Each structure stands twice: as structure tokens, then as C-alpha cells.
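Before I ask anything, let me first share the structure, which is written out below as C-alpha cells.
Missing here is one protein chain; the remaining ones are kept as they sit in the complex.
Going by the order they are written in, the chains are A, B and C; count residues from 1 in each one.
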Amino acid sequence: MLLELSGLAAGYGPKTVVSGVSFALEPGQILAFLGHNGAGKTTTLRSIMGLLPLRAGEVRFDGQVLQRMSVADRVAMGLRLLPEGRGIFPDLSVAENIDVVAARNIGADAMFRVPDVYKLFPVLAERPGIRAGSLSGGQQQMLAMSLAILGKPRCLLLDEPSIGLAPNLVERMFQQVREVCKSHAMTAVLVEQNVAAAMKIADRVIIMNNGQIVFDGLPDEARASNFWHYF
Amino acid sequence: MDFLFSYIALAEVYVLLGLSTNLLVGIAGIFSVSQAAVFGVGAYIVAQCLMTETMGFVPAMLVASLACIALNVLVTLPSLRVSGDYFVVTSFGIQLLATAVFINWTQGTGGANGLPGIPPPDLFGFALESNLHLVMLTTVAVALGCLAFRLIMRAPFGRLLRAIREDELAVAAAGKGVLQAKVSAAALAGAFAGSAGGLYATFLSFIDPVSFDLDASILLLTMVVVGGARTLAGSIIGPFLLLALPQVLTFIDIPTTIAASARQLIYGVLLIAFMLFRPQGLAGEKL
Amino acid sequence: MFRSIRFGLALAAAGFLTLATASAETIKLGAILPLTGPGGLIGTQQQKGIQFALDHINAKGGVRGNKIEVVFEDNQAKPDQSILSFNKLVDLQSLPIIFTAYSGPSLAMAPLATRKKVLLVNAGAQADALAKASPFLINTLPTIGDEIAVLCQWLVKNGKKNAAILFENSAAGISGRDNYVTHFKAAGGTIVAQEPTQFGQTDFRPALLKLADAKPEVMLVSITAAAQQMAQQYKQLDLKFAVAGTTFLQDPALIADPAAEGFMHTQLQSQSPPALAAEFKQKYNAEMEFFVRQYYTASNILFAAMDKVLEEKKPITGENVRDAILKIKNFSGLVPVVFNSNTASVPFDLKVIRGGHDEQMVELKAQ
Partner (left out) sequence: MLALQLLVNGLVTGSALGLVAISFSLIYSTTKIFHVAHAGVYTMAGYVAWSLASRGAPDIVTLAVTVAASMAMGAFIQHQLYARLERRRATPLVVLIASLGALAVMQNVIAAIYSPNILQFPVPWGSKMVVLGGVRLTWTQILTVIASLAAYGATIWFFHRTILGKQIRAVASNPFLAEITRLYPQRVYVIVVAIGSAIVALPGILVPLDLGLQPYSGVTPLLTATIAMIAGGIGSITGSFVIAIGIAVLQNLSLLVIPGEWSIGITFFIFVIFMLFRPTGLFAAAR
């Protein structure tokens, strides 16, 4: 198992937002992590990254317990987060965005180097000097994805990557995510509002409600289930 | 007893100012460093009214309060347009602008020389000359101020102000009048600062720009912070404690060559220590 | 909440407990000086002057066998702290006489002094308002107006008819400016320009340039600090007009600077004999500067007056000591000080700075 959560609980201030969240993912597996707003999806991702302290439970990555590790160490191990809506450095140029992240995250064993991301998203190579904040929504999301995978990612946590994208773009991007995951044995946790698109590429579906898992199964089982009233 | 009375009277003037600052900074979340300027305007107005014998103490206080309400609303207006640190800098600017006016507008303020010989307050033809009478006057004023503060904190208006400080956007989204609430808070703070100014001028019988400069504004802020933000107790403890501090410090034997700086240094250390270890002050809530 | 208030009050109250208790033969005086803050430098000099005089009188056995003690209070040059300190000294310790400095604090305490018949002794501030502030305020130096009147007459008489004024935007600086305007015009001269500088700022170039543009024959200076920097910038800008000022220009750093060559200034006579200056230097590791001498002199004036009061078997009260000062009238210590009123007249000189020294030009007398 690459990523294992057992009985995870987390929250802000006096409020516990999620509790008892447990699941385990193998390398190359794609999980669609669904639920309505405030169900606790982003909170779960943040606590996996170490941005939020755990109230209870445990997170293991590649067999190691993560609790005592810093955010940076988790990133170094291959845990990557694509944060919702703010995955780029808007005041830097496209090339600077990539260079800055590359300088810190590319080691000898890197899977994605600078030329690789330009190859993956050729549109970024067209205007490397343009200020990232002035890119279109789709281009910004591609840049964000590039930053998330530079180096040696092993598990991608994607928080609403389709927000603000045109439907055909979403489709293409999700296909790219699936290809990358399968070809590099990379695990992905995909938090999405665009349920249909997410389920299309997912190997497994978890639905959250009120901070707890209410469904865990295959996409086909999810489609057949009665959990849709949560959306 | 005169010393005790004069200490209490002065401290009570600062309590009024503390309430004003607390209302603005602690409760409404408008971080203003120009309260000493408003305080000064109140003081100069009352001083001029009494010295030119235009009117008696009570109407003069009323005029000063009204003027300071208007002024405080005016100077906090930028906080509606700019937020956080931007407003702090604007507020610094307002304070320095006010100091420039206090020093240079000689006809109105006596300039850097100040205004000596301000007559004592009179109530219904009875001049309050002794410190005991002055203490009674300031105590009544402070009691009224505290009562008003307490009522406001408990009223829906107080809750609205708290909500604005926590999350202004949410309150605005909920359709509550953020603008109106902020303006009312500023107006109230102005009334407190203006009447404190009037009491200060008549109590000292002499005012000059030194009492209303940037350092005074920062001292006010320190009083609220050390006493404790957002609570009535904090607004009372802070001024009493900080006014007593220099008196206490004279007992500490410091070589005279460095005494000049050593005592000021203690203020700095106090500020840092409180922020690091007790940001809620002696009796307040977390800032 | 109430517990916290009580805690605060208890701490505050602890401050009022006075530690020293007077013995029967000790006469206690007070001194309210700016020991901290921007005025701290001058305040501590004044404190040393008083302390130095105290050490001398007590070494001689005090005034008629009574040791003298001075309780120092810090007012940070602020009026409100001065009021607190005044009430503390008068109310808790019943001190009859208090040294004071700085115009603002002295003016703030003057009405209280009148009401409580406590004698205030100012030996540093020169604002005109001090002369009439209170019958219980004694100034051991003339107000700035006396010095300036004589200076202006001398300048106009010696052919400097067009003057520009450089003044500091502070109480002392403005008071000087106002006097220059009044007295220079009265002497028959014309003020062609005036320009302020901010207290604590040392960039005088813009002001100097603007004044130079008005082509004055003399620049009248009323700044209390940074005179050396002003002189250097005057020199750098190659300005040619004469420069004249008051006792404020009697600053060792200025006099030693070649840029100040030819500057004129009035100076209240206040020399310290070499032996005394050396003793002071040995004791405090500092020069016996103007404010040290002023408060040393003022202390000795008080001691002499108290001696007279005790001789007449009267108690030491503010009123008695003041009357004794006015009755004795002529004091000769470091310099002759004459009290025709509450405000003393002291002879002063017109000096010119040459070769790093102050040279005597003429001795002047106030009218």
C-alpha cells in the first residue's frame, strides 16, 4: 500500500471537521474523493500533507508513519498537493514558476524534469515569459499541474483541478492525469465537483458526508447506489 | 491626598481614551494610531471655548464631543476603503498631519508654546478647582463611559461589531450594515476621545502639542494592549498601570548616564513580552 | 475581572510608597526634570549640576548644620507627568521648593505652585511666558527676549540691516523667532525671510538655500540642537552672510568645528573656574556644560536664601525662600545674578567663534 489512512480526525479551532476516515491506496490507483461542499474532503487532503495537525488516527506513506514529518519532507517523499484555485505563483512568469519549483524538487531520480512538463503541456512552452497570473484559467491549471508533478511525485492529491475549465478541457486533462498515473505507477486522490468526469477515470470512489465516509467502492457500484442524493 | 487625586483624575482621563481606543481597535478592528490627534482636538476646543469665555464648561464639552465625533468619523473613513496595514499607515499620516497643525496653527493652538492658563471646569456656576472636585468630575465621566461601553458590548450592536472584526465579508454578505456599524463605532470613540480631551485640558490648565503626538497615540495603544483588549477591565487597568509605571521606576536605581534610555527600554521590553507571552493583556481577550 | 483590577491597583499603589524618610536635620527639596525621553540629555546634565552643588554644601556641613537632600522626579518633559510629580512631591513629601526645567512643564506647574505656595526654580528654560507665569516661579536666567533685544540692536548698529531667521519648530525655537522679529524691527532692521526646521532633523540645506535666496546680511539662528551640522552645511553651500544666535549656540562641538568660524552669539556669563571644572570632570567623567553650571548656580542661590531664612529663625517655606531671594537680590557665584523681579538678569557677552575658540567681542547689558 502506498497511502494508508486509518481513523483520521482533524479540524479547525474547537470544531472537528472529519473523523474516522480510513482508506488505503495502491500505486497507480486513482481515487475519486467526492462529497458536497464542507463534507471534509479538503480538510482530509490538508491533514495528509501535514498542513493541519491530526486530532486522531494515523497516516502512512510507503509504510512510514507521517505524523512527525514536516510538510517539506512529505513533499520530498513524493506526496504532492495541487491546491484548489491557487496552484501557481501569479506574479512570476511561466518559466520562473517552473524554474523555481524545479530548483528545489528535481533530484537524480526525477521522473519529470523541466523539458518533460513542457512536452506534456506544450502551450506553456509557447510563451514562457508571460506573467502566470495573466494566463487563461485552463493554462493556469496546466501550469499548476506541472508544478505539482515536477521531480518525483508518487501520490498526487488534486483539489478541484477542473474548476473554471471548459468541459472539453476537463475531459482532456483528466485523460492526461490517468495516463500519467498509469504510466508512472502514480497514485491520485481526486477531489471533484465534476462527478461524472471524475468517475470516468477513477478506479475507486469514496463519498464523504458530514466528515465521515458514507460510501467506498467501485465507480460502477457508486453509479448504482443511492448516494447521489448527497449531491 | 492631592497626589492620589491627581493621579486618579489623570488616569481616568486615560481610561476614557482607553475605552475610545478599545472600541475602535479592539472591538471594531479599526487599527487607528491617531486617537491622540482626536483627543487633542477635543482638548484645544474646550480650552479655547473657556479661555475666550465663549461658553461654559458643559456646552464646551458638548461642542468638543460633537466636533470629535465628526472628526473621528472623517479620519476612520479611509478604513472603509483600505484595510489592515494600509490603514495603519494612513492613520500614521493623519496623526503626523494633526501634529503639524497643532504646532503650526498658532492662532488656534498657541503653537509649540501651547496654551497656558486654561480655567478650571465650572458646573452650574460653581468652579471645580480642587483636585477632589476634579476627581469627582472625571469619575462621573468615566462611570458614564464604562456604562455606555458595557451596554454597547451587550447590545446587538456590540455583537455586530465583533462579527465584523471576525469576518467582515460574511457580515456584509449577510446584509448587515457594515458601513453603518463602523461609522457608529468611530463616532462613539470620537465622543469618548473628545470629552477626555476637554477634561484633560481643564485638569492640567496647560496643553501643548507634546501631549497629542504620535508617542501619545502609541502610549494609548500600549495601555489597551497591556490592560487587555476588548474588555472593560482591560481599559481600566491599562491606564492606571502605565501611568504608575514611571512613578514606580523612579525607585529603581539606574546610573544617571543611561537612565534616560533605560526606562524607555523597559516599555519596549514590556510590549514584546506581552505580545509573546500574554497577547490578551492582563485582563482581556486574545487580540 | 475585579480581581485583575485589584491587582492593577495594588501594583500602582506600590509606586506611591515613599522609601526615604526625612530625619530632623535634613531639608528636602524636589527636582522635576526630563530624565528620560528626547529631553533626557539636558535633564541629566541639570540633575548633575544640582547633585554637584549638593555634594559641596553637604561636605561643608549643610545649610546651618542642616543636610540638604533633593528628590528627583522624571517628567519626560511632558506637562501631565509634571503635574503628577508635582503633586507627589508636594502632597506626599511636603517639599517647599522644586527645581524645574523646560517651558511647557514649568508653565503647567505654575498655577499649582501659586495655589500651594511652593517655589519653582527654573534655571534652564527661557520662554517669555515664564516671566509672568506665577509669583512662585523664580527664573535664575533672563528670558530669551532680553538677550535678543540687545543682540539685534548691536547687529543693526554694526550695519547688518537685512536679516533672515532660521528657527526650530519647537517652543524654544519659535519663542526665539518671535523675539527676533519684534526686536530686529524695533532696532530698525528688516526681516527678509524666515524658515523653520523640524526638531531632531539635521538636514538644514533646503532651509539654508531658501534663506540665502533672500540675500540677507545676517542669519539669526534659533535652534536648540544640531548647530554643528547646520554650520557644516552652511559652509558646504558656501554661504557668505553673517550668522548670529543666542546662548544656544554655545555648544562645544560647534565651537570646535572650523565650519563655524566667524559665527557670533550672545552668551550668558557662566564660567566655571578650572579647578571646579576639573573636580566635576573627575566625578562625573563629563564636561561641566552650560546646564550643569546653570543648575549648580541655582542650587547655590537657594542655599544662600535658605541660610538667610534660617538666620531669621523662620521656617523653610516656598514663600520665605522666595522673599529671601528677592531681598538678597545680588548673588555672586560662578557669575553675578541679580533679581530685580522673579526673573534674574545676568550679564552676557557677545562672542565670536575664531579658530575653535569663543572670543569675547563686547560685554552687553540688558536694559
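Everything that follows uses one rule, which is that contacts are C-beta pairs under 8 Å (C-beta built on N, C-alpha and C of every residue); 3 or more make two chains touch, one makes a residue touch a chain.
Everything numeric here is computed off the predicted structure, so don't read it as measured data.
Visitor: I'd like to know which visible chains would be in contact with the absent chain if the whole complex were considered.
Guide: Per the contact definition above, the missing chain touches A, B, C.
Visitor: Which residue among A:104, A:119 or A:172 touches the omitted chain?
Guide: A:104
Visitor: One chain isn't shown here. Among B:97, B:132 or B:173, which residue touches it?
Guide: B:97
Visitor: Just one of C:202, C:271, C:332 or C:360 touches the chain that is missing; which is it?
Guide: Of these options, the touching residue for the absent chain is C:202.
Visitor: Which one, A:81, A:199 or A:222, makes contact with the chain that was left out?
Guide: Selected residue, touching the omitted chain: A:81.
Visitor: On chain B, what residues meet the omitted chain?
Guide: Residues in contact with the chain left out: 25, 31, 77-78, 81-82, 84-86, 88-90, 92-94, 96-97, 100-101, 103-104, 218, 221-222, 225, 257-258, 260-262, 264-265, 267-272, 275-276, 279, 287.
Visitor: Identify the residues of chain A touching the omitted chain, counting contacts across the whole complex.
Guide: Contact residues on chain A toward the absent chain are 49, 51, 71-72, 75-76, 80-81, 83, 86-92, 96-97, 99-101, 103-105, 131, 133, 147.
Visitor: What does the interface between chain C and the hidden chain look like in terms of residue numbers?
Guide: For chain C, the residues touching the absent chain are 38, 40-41, 169, 195-198, 200-203, 205-207, 209-210, 212-213, 225-226, 228-229, 232, 235-238, 253.
Definition applied: only the chains that are shown with their structure count from here on.
Visitor: Would you mind naming the chains that touch chain A and likewise touch chain B?
Guide: Output, common partners of chain A and chain B: nil, no chain qualifies.
Visitor: Using mean Cα positions as chain centres, tell me which chain lies farthest from chain B.
Guide: A
Visitor: What chain lies closest to the overall centre, CA atoms only?
Guide: The chain sitting closest to the overall C-alpha centre is B.
Visitor: Averaging over Cα atoms per chain, report the distance between chain A and chain B in Å.
Guide: 52
Visitor: Could you tell me the distance, in whole angstrom, between the mean C-alpha positions of chain B and chain C?
Guide: A distance of 32 Å separates the two centres.
Visitor: Using mean CA coordinates as chain centres, what's the gap between chain A and chain C in Å?
Guide: It comes to 74 Å between the two C-alpha centres.
Visitor: What does chain B use to touch chain C in their complex?
Guide: Chain B residues touching chain C: 1-7, 10, 103-104, 111-114, 116-117, 129, 131, 200, 203-208, 210-211, 227-228, 231-233, 236-237, 240-241, 243-251, 256-257, 259-264, 282-283.
Visitor: Considering the complex alone, what residue numbers of chain C touch chain B?
Guide: 1-2, 4-5, 7-9, 11-12, 14-16, 19, 35-37, 40-41, 43-44, 47-48, 72-74, 76-81, 83-85, 87-88, 90-92, 103-104, 107-108, 110-111, 115, 127, 129, 133, 169-171, 173-175
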